[in-house]
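Some notes on the structure that comes next.
Every protein chain except one is present and positioned as in the full complex.
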Amino acid sequence: MKKAFKWSNLYLWFVFILLYLPIFFLIIYSFNAGDVMQGWDGFSLKHYVELFADTRIIEIVVNTFLIALLSSLLASILGTAGALYIYDQRNRLIKNIFLSLNNILLVSPDVIIGASFLILFTVVGFSLGFASVLLSHIAFSIPIVVLMVLPRLQEMNQSLVAAAKDLGANNWQMLSRVILPVISPGILAGFFMAFTYSLDDFAVTFFVTGNGFSTLSVEIYSRARQGVSLEINALSAMMFIVSLVLVLLYYVISTRSSKNKKRGTRLVTPATEGL
Amino acid sequence: MKKLLSSVVAILIVVAVLFGAQRYLAAKTGSGEGGSKVLNLYNWGDYIDPALLKKFTKETGYKVSYETFDSNEAMFTKVKQGGTSYDLAVPSEYMIEKMKAANLLLPLDHRTLTELKNYDSRFLNQSFDRHNKYSVPYFWGTLGIIYNDKYVKASDVQHWDDLWSSKFKNQVMLIDSARDVLGFTLITQGKSVNDKSTADLAAAQGKLTTLMPNVKAIIADEIKMYIAQDEASIAVTYSGEASEAMVNNKHLHYVVPSEGSNLWFDNIVMPKTAKHKAAAYAFLNFISEPKNAAQNAEYIGYATPNKKALALLPKSIREDKQFYPDAKTVSHLQVYSDLGQKWTEKYNDAFLEFKMTQR
Partner (left out) sequence: MKSKQQRQLFYLVPYGAWLLLFVIAPLFLLLFQSLTSANGGLTLHNYAVYFGSGTYLRMTFNSVWFAFLITLITLVISYPMAYLLNQLKRKQFWLLLVILPTWINLLLKTYAFIGLLSKTGTVNNFMSFFGIAPQQLLFSDWSFLLVAAYIEIPFMILPIFNSLAEIDPKLEQASRDLGANKWQTLRRVILPLSMPGVKAGIQAVFIPSLSLFMITRLIGGNRVITLGTAIEEHFLVTQNWQLGSTIGVILIVAMVVTMILTRDRVKKNTRK
């Protein structure tokens, strides 16, 4: 028993090291006195100095996070609505049509999404910039939220919903008191996925941006023509540290408010007991 | 529910803070729409000395919003679709021809272009833009072979045909561009890089297939990084890329095969989307001034078409045969012309098939 436990820890460590290896590689080289990610020329903070002097890149970082947060928030709301609709739909054919339509944006290569959105914005006469990028990011994040929320809904106990209905709950009460608490982990997962997609996206943003608006991916890709400068490594290192702090913070907050959490889990438990 | 709601509120607060920061920074850097004292420059990434942009703002009062693209085609798509307001763009020669045909360019007023006289007449009045009606030269260069003298003897790589040598198994990197790769193959067969004959193209594709055992990878701008890091010993790439790689690795050399190669131009044009014409002309004259052009050439490392700027450059750069080849080599160089949709497709299909013959 004890031995098996150790093996599993080893596996966890292995995967975590694999996941973080390239990132630590990037971070270590951000302190390189040389200018490339090859060969160590000594410790230096010069790339950080460069980074803080570069107002353009700082503005772009702010833009990127603004777009990512806003788009994933709105996509979570719209995506949850979509998942609820699909879940509620009893007609199998309609359900499948909606699911297929939902997944089209996931299957489409970014280039096609970007190009078709660009055509769309042109047809409508929408000028390119912050708003067009935001709309596009919301658009391609919605399907992933739906995919994350749907399994939660499908696993939700029907008798719970039926009981709530019998007790005279109206639509809004049912949604806010019964359904949302059960599916909230799915929504949260969807939000994180959407956030991730948005931060990572290059091709779509590349097509629909304009008038001086830029996100980090687009900027990095265009700078990559000259080989990625270690200033970008320094930036990644900083972003990584900030994200890590945020995760720790989130963890501390969520454990402190564990009272709330317990109430939440208690609500789930009787629901699944009926299975 | 409470937890969800508080998460939403927390996110909105962060968004508000970020929005404030963005407004503040945008005001500071002068990006965004801005007022009338603005120049929207659409250029390749890192293709101008940033110090020159600052100098331009100081001299003329126009703030520069610098936006970048990574391929001629992406730039074309953006300009064609409208939604933006670029005042100047920097396409390559064949793209100028294409943009001209698509009515996307504004003719330049030569009375306002006072500094055009600084350019070498060899680089003016080219086939893609007669009398420079639409464009001003920015940089020029060649396609050639870059090699590492640690692994390869200079005498082994003077000509395109040398790439096929059995000595170079799995050592050659090629630029990921249908026209360039098929182009040098056509040259080895004594054909033009603008060849429009099905038989010639098929023959070139056939010959190219036999190059495959030597090919290590078919990539783009990363070639300069790989070759500088000894990942490959030979590569086919552009002169500007080669010059950058050579800064990082002293063992590298660049050769333009004497039997001929491609001569390319990046020229500045004024797209139809231009809204600040006065600023655009001010910039065209500014960048044509010998001192500024020389500073830019030194920063970028590409060859300048500006005769007077060339005279200002240090002798070591000016007389470097690798990047400023002699008149005889230049006379063998060929400029790409726009092949038209049908032939562009044929070249690309041939190249795609070549890439797929790999394993």
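Letters A and B mark the chains in the order given here, with residues in each chain numbered from 1 onward.
FYI, a contact is a pair of C-beta atoms (placed from the backbone, for glycine too) under 8 Å apart; a residue touches a chain by one contact, two chains touch by 3 or more.
Because the structure is a prediction, the values reported are computed rather than measured.
Q: Looking at the whole complex, which of A:72, A:209 or A:236 touches the chain that is not displayed?
A: For the chain that is not drawn, the touching residue is A:236.
Q: Considering the entire assembly, which residues of subunit A contact the chain that has been omitted?
A: 8, 11-12, 15-16, 18-23, 25-26, 29, 37-39, 77-79, 81-82, 84-85, 88-89, 96, 98-113, 115-117, 119-120, 135-136, 138-140, 142, 144, 147-148, 150-152, 154-155, 170-171, 185-186, 189, 192-193, 195-196, 199-200, 202-203, 216-217, 220-221, 224, 228, 232-233, 236, 239-240, 243-244, 247, 250-251, 254-255, 269, 272-273, 275
Q: What residues on subunit B make contact with the chain left out of this view?
A: Answer for subunit B: residues 71, 73-74, 76-77, 170, 173, 176, 178, 216-220, 222, 225-226, 229-231, 341-342, 344-345, 348-349, 352-353, 355-356, 358-359 touch the chain left out.
Quick note on the criterion: only the chains that are shown with their structure count from here on.
Q: How many angstrom between the C-alpha centroids of subunit B and subunit A?
A: Roughly 35 Å, centre to centre.
Q: Over in the complex, which subunit A residues touch subunit B? Could you list them?
A: Where subunit A meets subunit B, its residues are 36, 38, 55-56, 58-59, 62-63, 65-66, 69-70, 73, 115, 118-119, 121-122, 126-129, 132, 176-177, 180-181, 184, 187-188, 206-207, 210-214, 219, 221-227, 257, 260-261, 264.
Q: Inside the complex, what are the residues of subunit B that reach subunit A?
A: 1-4, 7-8, 11-12, 14-15, 18-19, 21-22, 25-26, 28-29, 31-34, 40, 44-46, 65, 67-70, 74, 77-78, 81-85, 221-222, 224-225, 228-229, 244, 248
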